[in-house]
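Heads up: the structure comes next, in structure tokens.
What you see is the complex with one protein chain gone and the rest in place.
Moving on to chain A:
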């Protein structure tokens, strides 16, 4: 995807407007030049890069566990009606609980260190994989189950060569949503318990009422999110190139 001249012009216009606003109340709105200067300062003297790297490492570790757990759970409830009847209501309920309500319990269980952050990411994102994986599994069986039976393909061969590939486009759609949620979870988690990372950078800047720094860190978070989503989207398209994308 290459940006069109029109969208570039739009970005330029927005930046100019921001710059203009910044000449009146830089303490409120900051401005592109102030944010750029702040970014350079943070990168030079602050711990910006190690903090970003640490945040991304936590995110990826938690997300990997979450994707594995969530996809497996989704596959099981998609494949076995009995499991769906038994567990789906709880999973739906879990999906709608605001994460913040879980934080006190999570602190009691995992403390306020790396363990807490990992658990938060897993809890926040595993569930986003469950329903796409379950739907994908059901759709896959609906579309190809009879074919497999007609040609006596069953057991692990049915699972690995029919059900999972058929469910892949749905899983890929889930991956994109879940990686965004993972970033949100890790940043908010850091912010809440004061664990060093992007979330705490924003928290500190806010505490100092430093608009330049808040904007600078938010921009970094935005860039990390955009990069992750793009990478996952690209990988997903490679994985399911044989078929138009699905949305769930």
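Structure notes:
What we mean here is this: a contact is a pair of C-beta atoms (placed from the backbone, for glycine too) under 8 Å apart; a residue touches a chain by one contact, two chains touch by 3 or more; residues count from 1.
Convention: contacts and distances are computed from a predicted model.
The chain absent from the displayed complex carries the UniProt protein name "NitT/TauT family transport system ATP-binding protein", chosen from "Cytochrome c oxidase subunit 1", "NitT/TauT family transport system ATP-binding protein", "GTPase" or "NADH-quinone oxidoreductase subunit H". Contact with the chain not shown here comes from a single listed residue; of A:36, A:147 or A:227, that residue is A:147. Check A:35, A:91, A:141 or A:162 against the missing chain and you find that the one touching it is A:162. Touch with the hidden chain on the side of chain A covers residues 144, 146-147, 149-153, 157, 161-162, 165-166, 168, 240, 242-243.
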